[in-house]
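My questions all concern the structure below.
Just one protein chain is left out here, and the rest sit where they should.
By written order: A and B. Residues from 1 in each chain.
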Amino acid sequence: MAHDTATAPVHIAVDRGHAALPNAPIKIRARDVNVFYGEKQALFDVSLDVPENSVTALIGPSGCGKSTFLRSINRMNDTVAGCKVTGRIELDGEDVNDRSIDPVVLRARVGMVFQKPNPFPKTIFENVAYGPRIHGIASGKAELEAIVESSLKRAGLWTEVADRLHQPGTGLSGGQQQRLVIARAIAVSPEVILMDEPCSALDPIATARIEELIDELRNQYCIVIVTHSMAQAARVSQKTAFFHLGKLVEAGPTGEIFTNPRDSRTQDYITGRFG
Amino acid sequence: MTDAALTPSANSLRQTVEARLKKRHAQEMRFRLYGRLAIVIALSFLAILLGRIVTQGYSTFIDYQITVPVHLDASKIDKADPTGANYDMLVANSVLAKLGETDDEFGNKSGKVLEIMSNDLGFQLLKMVREDPSLIGKTVTVTGPVKSDAALYFKDQIKRATPEDERKLDNQQLDWMDKLKASGAVTSGFNTGFLTRSDSTEPEQAGVLGAIVGSLMMLLVTATLAIPIGVLAATYLEEFAPKNRWTDLIEVNINNLAAVPSIVYGLLGLAVFINWMAVPRSSPLVGGLVLALMSLPTVIIATRSALKAVPPSIREAALGVGASRTQTVFHHVLPLAMPGVMTGAILSLAHALGETAPLLMIGMVSFVPGVPEGFTGAATVLPVQVFIWENASERGFHERTAAAIIVLLVFMIVMNLAAILLRRRFERRW
Partner (left out) sequence: MLTWIALTALLLFSLATYMAGRRRAVAVTAGKPAQLHSLPGYYGSYAALWAGVPAALLILLFAMFGGRLEAGLLRVDPPAAVQELTAPQQDVFYDDARAIARGGTPSETIYDGALKTALEDKAAKSQQISSLIQYGSIGLGAILALAGVFIAYPRISPQFRARNKVEGWVAGLFVVCSVTAILTTAGIIASLVWESWRFFQAVPVHEFLLGTEWNPQIAMRADQFAGAGAFGAVPLFVGTFLIMLIAMMVAAPIGLFSAIYLSEYASPWTRSVVKPLLEILAGVPTVVYGFFAALTVGPLFRSFFNWIGAQLAGGSFDGLAQYLMQVQNQMALVAGAVMGIMLIPFVSSLSDDIINAVPQSLRDGSLAMGATRSETVKKVVLPAALPGIMAALLLAVSRAVGETMIVTMAAGLQARMTLNPLDTVTTVTVQIVTLLTGDQEFDSPKTLSAFGLGLTLFAVTLMLNIVALRIVRKYREQYD
């Protein structure tokens, strides 16, 4: 699906109502980020600002480093053996790679949604309650139930699962699973939500629901989304960054990137000449 | 609606998480420590196990030989019937002469000497005289092992410090041995006898040659049966068989067979091969048959996974140029899977080499004082030899048990290394 949109001639209507917020406060500030997997360098001197309360889309061809960048923000790259990150990634002015920052706290503040829906083999309730439980956020059973309910509501899943909270989360459809995972992520009230191609495993209808959801969540969270689909980037994001071969080619308000790219590579990519 | 509780308020979330952080990290460290501890415990068991066996067994490979000139007194050996003479006594008297002692009238001293000299020396004299009766009346020099208790004294395992009545050898015997050692009559060296002799009732004359040959013969039977049958069965199941209830049953059956206790195979061998087919008991043939049945499931499972690893594109390519399925499998798929198949086969043979329990069922616990005479003759094998010696009461057998284990482990390590090298050498990634 992503492939289709990438090669088709582009007629993307950019929603002007979402016009980028040039003056919004900066939530994440990346400066000269380099990432190495062993000998291989995956990211080269990436510097990018991610504004608060908005959706920032990272686009680019496969293997361009956009997911790598995303995973550097919540330090998921730490789990990869032989991975090294240099440069600064600031969250509210603090370097996430600083010794004083605990990845546990960081990841509580920065939630993540993956490409393939990955609900735990537990009940729907337990899936959403997972974060609050491990972090000790809810002080009692009632509060936990309230958190689960409101998270599911925000993820737009409540009406579908309210009567089967205690059935396995793996029994839901793909789109429902992905919304369940989003509910799980927001249950701890993170400040940032990272989404790594959240719709690539979903059908168009489920994709549309997730996109709506992303748009609703934008008001409360800073969202960074990696996507293969330029149409999706155009639909949901206010800011877009184009990655190519491990380098950030250009970044700017989504409208500008799609209508008036400055770099010829961006131009080629969004018009489907490669990717 | 409890939405208010969920409004992102960075500080409160951070504080909540940080409040429990210390405890959680401590838990994490503890958990990781348990894991490390488990590994350390498992590996130290390995170290203790192997260490104990090496420390108990290495001394077997050193032996003490005594060299004495023996006068073949014509008055004591009947030329017509040289078998009848007491050669051990001749040896004992020669040793006494060397020690500068004379036997008392009851033969007490010569009796004591016989307790520290192997009767192998006497056998050697008998053999010499038989081959060349003209030796009678002359003096010959014989070299042979000392008794295992004496060797244990030289190896410092029987100590002089132990009170005399608590050890097997008395002070006089210890004195003699010191004297013999000092005079150079007793020399130490590598114990080749352990590897060139077979089982014996005397520890100092017991060796593992018979058991090694028995093990090799048995493995030969196992390999010639289990490998071809296992490979063909696996090939059929993986490449030809239709997927239906029948083949499903075979598959479940094979997996279960792989987990059947080995002693049950021994019962099968006893009932079917020995009682029904009248295959000779305790022979390499019947042992090989039993172990072949036991190894079959493992060979099949290993072969199937090797065949599974060959990508379907190879089969499609061969079928595409007009080869039949049989040709495809025999010309392309099996040769490519061969390294994996052989690795699996060697590993299951190594496992069969160490198997003991089923062999006890088919009568392999008997004392076999030589190299097996053939595939249907009585034989013993290495692990069973270990079991037999472990049960022996003489102290000299204890170190030999450990030494036999060392030999067994060396064989297994060689086989495993062969399997690993094979895998490394021919490993192919698709």
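Heads up, the rule we're going with is that contacts are C-beta pairs under 8 Å (C-beta built on N, C-alpha and C of every residue); 3 or more make two chains touch, one makes a residue touch a chain.
What you see is a predicted model; the values in this text were computed from it and never measured.
Of the listed positions B:158, B:220 or B:272, the one in contact with the omitted chain in the full complex is B:272. Residue in contact with the omitted chain (choice from B:111, B:261 or B:320): B:261. Residue-wise, the contact with the chain that is not shown comes from B:237, picked out of B:237, B:291 or B:307.
Of B:139, B:162, B:253 or B:313, it is B:253 that touches the chain left out of the display. Where chain A meets the omitted chain, the residues involved are 74, 76, 79, 81, 103-108, 111-112, 114, 116, 118-122, 130-131, 134-135, 181, 184-185, 188. Summarising the interface, chain B meets the missing chain with residues 17, 24-25, 27-28, 30-32, 34-39, 41-43, 45-46, 48-49, 52-53, 56, 228-230, 232-233, 235-237, 240-241, 249-250, 252-257, 259-268, 270-272, 275-278, 293, 296-297, 300, 324, 326, 350-351, 353-357, 360-361, 363, 365, 383-384, 386-387, 390, 398, 401-402, 405, 408-409, 412, 416.
Please note the rule applied: only the chains that are shown with their structure count from here on.
Chain A and chain B have CA centres that are 61 Å apart. Within the complex, the chain A residues that touch chain B are 92, 102, 104-105, 108-109, 134-137, 143, 146-147, 149-151, 154, 186, 188-191, 220-221. In the complex of the two chains, the chain B residues touching chain A come out as 1-3, 5-10, 13-14, 16-21, 24-25.
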